[in-house]
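For this depiction, one protein chain was excluded, whereas all remaining protein chains were kept in their positions.
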Amino acid sequence: MANQISVREPQIHGNKNHADVTQDVCNIMDRKPTWLWWLGFGLALSALALGLVSVSYQIATGIGTWGLNKTVGWAFDITNFVFWVGIGHAGTLISAILFLFRQKWRTSINRSAEAMTIFAVICAGLFPIIHMGRPWLAYWMFPYPNFRGPLWINFRSPLAWDVFAIGTYLIISATFWYFGMIPDLATVRDRAKSKLKKFFFGVLSLGWNGSFRVWHRYETVYALLAGLAAPLVVSVHTVVSFDFATSAIPGWHTTTFPPYFVAGAVFSGFAMVLTLMIIARKTLQLEDYITLNHIENMTKVIILTGGIVTLSYATEFFMAWYSGNGYEQFVFLNRALGPFAWAYWIMVGCNLITPQFFWFRSIRRNVVLVFILSIFVNIGMWFERFVIIVTSLHRDFLPSSWSMYTPTWVEIGTLIGSFGLFFTLFLLFIRTMPMISMGEVKSVLHYRGNGDNQNG
Amino acid sequence: MDRQMVAEFRNEFDLTDAVQAVRDAGFEIVDAYTPFAVHGLDKAMGLKKSRINQISFLFALIGITVGVLGQYWVSAINWPINIGGRPWNSLPAFMPVAFEVMVLFCGLGTVFSFFAWRKVKYGKQGLQPNLRATNDRFYVVVKQGQERKSTSVVKDIVTENNGEMVDQ
Partner (left out) sequence: MSEFKKKYYISHEEKACETNCTCSDLPSVEDAKLTAGFTRRSFLKTSGFSFAAFMVACSKTPVQKAIPFLIQPEEVLPGKAIWYASTSFACDAGCAVHVKNRDGRPIKLEGNPNHPMTQGGLCAQCQASLIELYDSKRILVPQLNGNKSDWKTVDKTVVKHLRKVRDAGKEIIILTGTVNSPSLLHTIKKFKKKFKTVSHVHIDDYSYSAILDAHEKNYGQRILPKYRFDKADFIVSIDADFLGSWVSPIQFTKDFQKNRKLDSKQISKLIQVESRMSITGAKADERIAMTPTEMKSFMSDLDAIIQGEMGTNPHAKKLAKMLKHHRGNSLVISGINDIKIQLIVNRINQNLGNVGRTLDIKKPSRLFAGSDSSIHSLIAKIESGMVGALMISGTNPVYILPKGEQFASSMGKVDLCISFSDMQNETTANCNVIAPGLHDLESWNDAEQTTGILSMTQPVIRPFGENRSLRQSLSTWMGLKKDERDLVRNYWKKVFTSRVKSGKTFTRFWNELVHDGFSTISSKRKLLTRFKDQQVKIDTRQKNELELVLFQSSQMGHGRHAENPWLQELPDPITKLTWDNVASFSPKTAGAYHLEKGDLIEIISGKIKIKLPVFIQPGQKNNTVAAALGYGRKGTERFHEIGPNWLEKKDTVKKGETVGSSVSSMILFDENFQYGGLPVTIEKTGKTWDLALTQTYNTLTNPEKTSPASMPVRPFIQETTFNKIQKNPTAGSHHGHPITTLWEDDHTYEGHHWGMAVDLSSCTGCSSCIVGCQVENNVPVVGKDEVLRKRDMAWLRMDRYYSGDGENVDVSFQAMMCQHCDNAPCEPVCPVLATVHSSEGLNQQIYNRCVGTRFCANNCPYKVRRFNWFDYAHDDVMENMVLNPDVTVRSRGVMEKCSMCVQRIQEAKFEAKRLRVPLKDGDIKLACEQSCPADAIAFGDLNDPESRISKMTQSGRHYKVLEELNVEPTVGYLTNVRNRDADEGKGEHHG
């Protein structure tokens, strides 16, 4: 194995040695932030502020400040929830599933992908809480022992399942993320100059010393976590899809939802990872680490999942027709031709057409194009959830209560706010934590030199 | 306790070969310090497979049991209440939560038992031959035998694998 040299294009460019990797990654944290970073951070913060204002006003005044009505009880709130949960999926997928498949190329992006997961799940988790009429009672969703005489939650409710799914997902992926970071934290600790930094990372790295006996078990645990996270990530969006699949409303009451939602989640997730990675590699000069290879690989995943999503759309229409159920058929005709047709066709345009560009290598390797297309996918996937939720509700069984839906500025503000929160957290993360997994990158360097060059 | 010898290497391949050779020469490897999990070093050092996966399986079992029985007890025994005409024991509906609980127990259980084994020392500077062990240097710690010449043997193996002894 010692003379095994990869014939493929190397994972990392600019033939670096181990020290260079440490140097490059830690530099991002050491050097002063660029004006680009400040700009992004400023934008993110102001978006977050807008979100805070909207949400506080809504909680103080009532859900009435949203555009909902007696027929359409969910719209932006749950759309955003599903959207963010979906985004979250790519992270775990990259770090866990690709790890199990021994996909070496994941090493330079998995750290930030996992971080993205956690931040996305945090954003997602907010919506079920603020969408409640009485959010201050959100803790009633947990089955805690109480003295109110037997009083429990309803384990038959998909919303209760959500609580467990999202909760578990957040905890496990956070653990996975942190656990994977411990060796790097130690690295940062050992090269830190300032006392504060030494102490801070000293605490976080839990006295890691690179002992191989520890490494040995560490690897096993990491594999186990990956093994857990993989089915977890599938289960989470399955459960989210149950919110709709187990209901009685035509357009929601659909057995194909679980795979359809999971694929959609990965689809949107990878698009979001691309967006972030492309920004990161530009602003932080990580071209050597996040190479065109990485980008190309991810676009390939997008082609696949995009394909599954397309298939799902087709299946829905087929099943509606095949079921012979008039209400079902109406809902789908109404999606494509009804008052919300515009939203439906945006969805189709973004989710069905966009991925097709990635069949061409030239486009896959054109960073700018990929960036633009990835954003289109994100838009498309947001609209997918909007279409599923709103068009199914606004015209269901009894025509007497059919109605339309238009968002208020409060809802739009909240959506923008969630993006603000997401990017704020992410920008803080890349400044304070090793955003590339040094250990794992080093392991794929296959460096055989004597490592004694300028930096040491 | 016996004296130990520490050797430093520039890359993982040299290290692995050296470790292999030293062990073949009948020396006992105390430990190795590397910036990342070196592939194949475990075999070289002759480490046994970790049994932690059995622990995590145990936790998974506990998780699923708590999940299923808990929900059954709540919905069918402690507080049976007619919800949309569904039966007291709606087992299919309990599956998602049961699964999540299992994953949660298993995941946290595994990690914490790892920490327990590791006896984490919060904030302590790790005990390692050199700070570069977490950066770009690879160290091996060998238990020095009784014979005088043993030192030289190890030294030879190290040097021919382009490593060098570190004296402490």
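Note that the chains take the letters A and B in the order they are written out, and that residue 1 is the start of every chain.
By our rule, contacts are C-beta pairs under 8 Å (C-beta built on N, C-alpha and C of every residue); 3 or more make two chains touch, one makes a residue touch a chain.
Everything numeric here is computed off the predicted structure, so don't read it as measured data.
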Handout entry: From A:Trp140, A:Phe199 or A:Phe360, residue that would touch the chain that is not displayed
Key = A:Trp140
Problem - Among A:Met29, A:Ile63 or A:Ile412, residue touching the chain not depicted - result: A:Ile63
Problem - In chain B, positions touching the absent partner - result: 81-88, 93
Practice task
Provide the residue numbers of chain A that touch the chain removed from this figure.
Solution key: 57, 61-65, 67-71, 73-74, 128, 131-135, 137-138, 140-141, 151-154, 156-160, 163, 243, 246-249, 324-327, 329-330, 333-334, 337-338, 393, 395-403, 408-409
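Just so we're on the same page, only the chains that are shown with their structure count from here on.
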Problem - Approximate Å spacing (C-alpha centroids) for the pair chain A, chain B - result: 29
Practice task
Report the residues of chain B in contact with chain A in the complex, numbered from low to high.
Solution key: 10-13, 16-17, 31-42, 45, 47, 49-50, 52-53, 56, 70-71, 74-75, 78-79, 83-84, 86, 90, 93-94, 96-97, 99-101, 103-104, 106-108, 110-111, 114-115, 117-118, 120-128, 131-137, 162
Handout entry: In the complex, chain A residues that touch chain B
Key = 1-2, 17-19, 22, 143, 150-152, 154-156, 160-161, 164-165, 167-168, 171-172, 175-176, 179, 183, 186-187, 189-191, 199, 202-203, 205-221, 224-225, 228-229, 231-232, 235, 238-239, 242, 438-440, 442-443, 447-452, 456
